[in-house]
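Removed: one protein chain of the complex. Kept in place: all other protein chains.
Chain naming follows the written order as A and B, and within any one chain the residues start at number 1.
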Amino acid sequence: MPHILELTGIAKEYYGNRVLKGVDLAVGEGEIVCLVGENGAGKSTLMNILFGMPVVHSTGGFSGSVKIGGKSVEIDSPFKAMACGVGMVHQEFMLLPGFTVSENIKLNRELTRPTALSRAVGGLDEAAGRRLERLDHAAMDADARAALARVGLEVSEDTTVGTLPVGHKQFIEIAREVDRKNARLLVFDEPSAVLTESEAERLLETMRALASDGIGILFITHRLDEVMAVADRIVVLRDGERVAELKKSEASVQRIAELMVGRKIEKRELPPRSFEVSDKEMALDLQDLKVEMPGEPVTGVSFTVRRGEIFGIGGLAGYGKLGVANGVAGIYPSGGRVLKDGEDLPLNDPAGALRRRVAFLSEDRRGVGLLLDESIELNIGLTSLQVQGKFLQSWLPGLSLLDRGNLRGHAREMIEWLDIRCVGPDQPVRRLSGGNQQKVCIAKAITLDPDLLFVSEPTRGVDVGAKQRILDELVALNRERRMTIVVTSSELAELRSVCDRIAIVARGKVSRVLAPDAPDVDFGLAMAG
Amino acid sequence: MRERVLSLYEKWVVKHVAEIGIPRLLIGCFVAALLCVAYLYDMNLSLLLSDSLVRVGRNGILVLALLPAVQGGLGLNFGLPVGVAAGLVGLLVPMNLDVGGWKCFLVATALAAIFGWLAGLAYGWLLNRVKGQEMMVGTYVGFSAVSGMCIFWLLAPFHNRKLIWPIGGIGLRTTLPCTSGMSHILDNLGKLELGQLAIPTGLLLYFLLLCGLVALFFRTRTGLAIRAAGENPLYAKACGISEDRTRLQAAALSTMLAAIGIVAFSSSYGFVQLYQAPLMVAFPAVAALLIGGGSVSRASVSHVVIGTLLFQTLLTIALPVANKVVTGDISEVARVIVANGMILYALTRGPR
Partner (left out) sequence: MIHPYEPDLLGFARRHAVPVTFVALCLTLCVLSGQGPAFLAGEVVTRLVRNSFTTLSLIVPVLAGLGLNFGIVLGAMAAQMAVIAVVHWNMSGLSGFLAAAALAVPLALVFGWLVGLLFNRAKGREMVTGLIASFFANGLYQLLFLFLVGTLIPFHDPGLLLPEGYGLRNTVNLAPVNYALDDILSATWIPHQGVTWAVGGAKKADSAPSVELPNPVAQNTSGQGTPVKVPIGTFVVIAGLCLAIGALMSTKLGQDMRAVGQDMHIAEIAGIPVDRTRLIAVAISTVLAAWGHLVYLQNMGTLNTYSSHEQIGMFGVASLLVGGASVTRATVWQALLGTLLFHTLFVTSPLAGKTLMGDPQIGEFFRVFVAYGVIALALALHAWRGGNQK
């Protein structure tokens, strides 16, 4: 079987961080290859390289070779990739809602007919002339119908896309890629995330049909049952390495799950507690929590957190793990019931949660957690000032002003305690490194003096050295201040190193609550849902 | 050697230019150059400076009025005429009753503040519904307010013969002299005369007092909440601050200050200008704030003071100097070019 795509020895560094370490990947004509791996395993980087995304080239390029149809090619832009016959079915739809199905399928590949004017202008400037040609709607519609037929979508080509259901849009997206005359390789990047069961089933059928026409398919998904249903071959990535390549006959869901997660856990000795954590005292009790967080929907999560423990929430991106903390903190609209210390916590009320001494460090540090252009001290103190009236000095009855001296003193204390590297408490946080910004967030949370702290992605965007320090700070907060901490993280290893228990969230629900030293295969299966 | 010079250049020139900001630097140099030219032409600098100080005091509050809106995340408040219209109504009430002097000024200011606050709440309510398009909507709401008020001035129930057209018995005149004792009331308070240089102490103190109050306000819990929500609405939400509420407060405060500002302006000017006069009031104010170093999303009291000082000095000195150098009244044209050029510059640079 001739190979359409051959990637050999692909390696890539981002700012000294090796995200791909010599990966080989090949897709044959009419073959369906599944690419699986945890978040951060290097799948997206590999696809960025394949599509010549600017981010790859602006960060120093990559090493290794790309061959398409047996010929070495240098893909330096997405357009080059398209010209080579590589198509991408995007996770977010790249469809114009106001255009018809046919116009979307033919976007920027419209069929045109020359006119007198276009010929005249074309004599001077060929490209300009081509842009003045008239659209040939009849021919475009005919092509669109053919493409729709290939993906098996029964919808009129002159329907406006904005009015169609989500599932249809996914198929139109595929039809657009199929319509390219030179389409040889199609990449499906988690296409089934938004589809219903029956639509997902049809998607797999469409893939098989396309493969039987000789198109090579690279399928990226977290749904292992889908992998088992369509894959001819399965490639497992972990930590930037290709850890396994399985034929369909060799594979099983358990085996794939184990390969995805498997890593040696460095179980470090955590400092002992001076207090006891027992099942009798519950700090938090979630009952069927639902959160409408875009991209991370939670459809019904229930678990309990014991007072004084460090509880982890893990899972794959887009499966809802981030939604849990955001819902409890009141950032995104939520429903269900949340009990804190046995009493109802008001939902959709960020101030109410804060008053009940629940603090939240958002995963979106720069977007939600900080005022980037304000000073370190104001960032540390402002939330407490607003919620608890700290750092205010009363001047007249009814007139209280910010007490700068008090705030500065507190900020200096925090800077020293957390070792925040800065020029002084009045430095704008924008100029701090990611790790120091995270420490400012932690200082902000400590200032609130919570007894329940939610931390999401505490080490995202933090350099390697600072990662461990931040985790140590969290453990210290738990051990010394008896703070109950709920950590949400994409890095399972991180959770396994500090947590007492870990809940794995998949497709908006808790699939299992595991001990940190549970077998890899359990984590893998739980994550796949 | 060359490298050392370059590194010194990097260290000092680039850093300081970046801190001061190119527009502020350019306008500052321009004002300085104008002063030199004025000196060389043997013009009366004292008179020019006196004039410029009066204009700073007169216009300063209108520039200050922009500050809460920028801080609150509403952008440059081109809807200033809304507040001006409210302020004019507040001013006309005591004038219609023939009240003069301090009584008139204080009553007018109090009424202007109340009307301005109410109008600002309505304006803020609208702006909350057009997030992202505040500046464009504000511009045209301001224009509509001025043209709508034109009809009001014609029909309003004011019957004082000094205010209405002599014929017909209805409709306010275009320009009204302030009631006796009210004109220049602030200028004359503690006026200092050093030779030919006259300092309108009261007027300047009033402006600085309001600046101080606004600065203090932004150190209160509410003020800090407005600032936080303006800078990062998501942060505010996570703090339990209602962004819609702080934006409403920012719009109301801005509109109220504009209303108070027009009372001070009219009193210092000696005349109340109605009808189309306030149509373009926002543009020079916005330009002054930007020249002072403010931007679409960030501004401070110091930007207000520096900007007003630079811009008004520029305008006062430019006119006589220009008349010496070129014939014809070029200063109005220069004002239009500088003001709008400044705003364009800010629009194409600021964050989205």
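In the analysis below, a contact is a pair of C-beta atoms (placed from the backbone, for glycine too) under 8 Å apart; a residue touches a chain by one contact, two chains touch by 3 or more.
Since this is a predicted model, take the numbers as computed values, not measurements.
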{"item": "Contact with the hidden chain (one of B:43, B:150 or B:197)", "value": "B:150"}
{"item": "Contact partner of the left-out chain, one of A:32, A:75 or A:95", "value": "A:95"}
{"item": "Contact with the hidden chain (one of A:31, A:103, A:473 or A:500)", "value": "A:103"}
{"item": "Touch with the omitted chain, as defined above, among B:115, B:235, B:283 or B:311", "value": "B:283"}
{"item": "Identified contact with the non-displayed chain, of A:112, A:427, A:468 or A:511", "value": "A:112"}
{"item": "Contact footprint on chain A, counting only the chain that is left out", "value": "78-79, 82, 94-99, 103, 107-108, 110, 112, 115, 118, 130-135"}
{"item": "Positions on chain B where the hidden chain makes contact", "value": "78, 126, 129-133, 135-137, 139-141, 143-144, 146-148, 150-151, 154-155, 168, 171, 283, 326-328, 330, 333-334, 336-337, 340-341, 343-344, 347-349, 352"}
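In the analysis below, only the chains that are shown with their structure count from here on.
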{"item": "Approximate Å spacing (C-alpha centroids) for the pair chain A, chain B", "value": "47"}
{"item": "In the complex with chain B, residue positions of chain A that touch it", "value": "329-331, 349-354, 360, 362, 364, 367-374, 378, 382-383, 385-387, 389, 392, 399-402"}
{"item": "Complex contact set, residues of chain B against chain A", "value": "216, 219-221, 224-225, 228, 231-232, 234-235, 237-241, 298"}
